[in-house]
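This is the structure I have questions about; it appears just below.
All protein chains but one are shown in place.
Moving on, here comes subunit A:
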Amino acid sequence: MTTAPATTAPVTPTSRWRALTRHHLFWPVAVLVLLLLVNVPFTPDFFSIRMADGHLYGSLVSIVLFGSPLILVAVGMTLVIATGGIDLSVGAVVAITGALACSYISDQSDQGALSGVLLAMGLGLLAAVVCGLWNGFLVARMGIQPIIATLIIMVAGRGVAQLITDGQIITINSEPYKLIGGGYWLTLPFSIFVVAAVVVVTVGLTRRTALGLLVEAVGGNAEASRLVGIRSRRIKIMVYMFCALCAGIAGLMISSNTSAADGNNAGLWIELDAILAVVIGGTSLLGGRFSVGGTVVGALVIQTLTTTIYTIGVPTQTNLVFKAAVVIAVCLMQSPKFRAKVFGARFGSRGSATPAAAPADSAAATEAAPKMEVS
């Protein structure tokens, strides 16, 4: 996670406010809070959390539970985007992982056996990592544009998932498998713990070691970082594998949540939501700078938006238009130029360091001029 820009000005209420609004997480969090508040008139007890069926229950719990897979996929995507790449294959990887794990479990005589479930998960995740290795290989070794390289598995992967499930929805009845995406532990959804672990490990690896800096260096200028001695190809392959692993865990969660593998629909379009979450979280699509914390908030924003659409009674035909309108508003609010024009200099003063939602051609990013910013 990036640290807040240090302010040297004397601590006055104004400067504190300014420091707050300049924090890279300020706008994503503000949007999240706003979206949550929108729900209150429609769902009076939106923020209340009670016990039901031996676990905590409430809208906030649902948002985190259903948002978990998206958070995972988006965290993986963040690192890929930080290297100036993009991974469109995550949705297909979600489908493959779920399909493999569920079809393995459904072949077991005792579906509840822990060893079988662990083996199934291992198989699924192995397949996911192999997909990531393939993506990384194409991008880093073969020099194929990331958007094209990952498109291959995006299209073919769903077909593979359907082959595994034979075009059917595989329903399983396995208590241990149900835990990871639909179960509860210590009264909280178990998926929260999985997400927390992945986020902590990611932040730890990227910010407590030099790894994050290396990733940003590769994203800033792959050739320059190679010349200073960074093995940029290896870093790239690694981030694609990590991204696929995250997608694989998300795939286990999604299939576990409904105790079924649906090769056709599992993780459909999740790659787009994940990219959106990354952008809302303030990671530049040009690469070279990333914020895992921002991505988590971004994913929660998207999940909250989805829940909001369900609860405030937007007619189904206008769902997507509504979603698009909110996303446009969010992106505009994050743009310093837009804020400066509308609200005056006070909000827009962060200048170029503000994470703008840059709809840039990421494919060109690796060749672009040095633009590294360690924030």
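Basically, a contact is a pair of C-beta atoms (placed from the backbone, for glycine too) under 8 Å apart; a residue touches a chain by one contact, two chains touch by 3 or more; residues count from 1.
Just so it is clear, contacts and distances are computed from a predicted model.
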Choices "ABC-type quaternary amine transporter", "Ferredoxin", "LacI family transcriptional regulator" or "sn-glycerol-3-phosphate transport system permease protein UgpE" - which one is the UniProt name of the chain not shown: "LacI family transcriptional regulator"
Which of A:L119, A:L133 or A:I147 contacts the chain that the document leaves out: A:L133
Contact partner of the left-out chain, one of A:P13, A:G229 or A:G313: A:G313
Which residue of A:A52, A:L114 or A:A324 touches the chain not shown here: A:A52
Subunit A residues that touch the omitted chain in the full complex: 42-43, 45-46, 52-53, 55, 57-59, 62, 66, 130-131, 133-134, 137, 141, 153, 156-157, 159-160, 162-163, 166-169, 171, 182, 254, 257-260, 262, 264-266, 306-307, 309-313, 316-317, 319
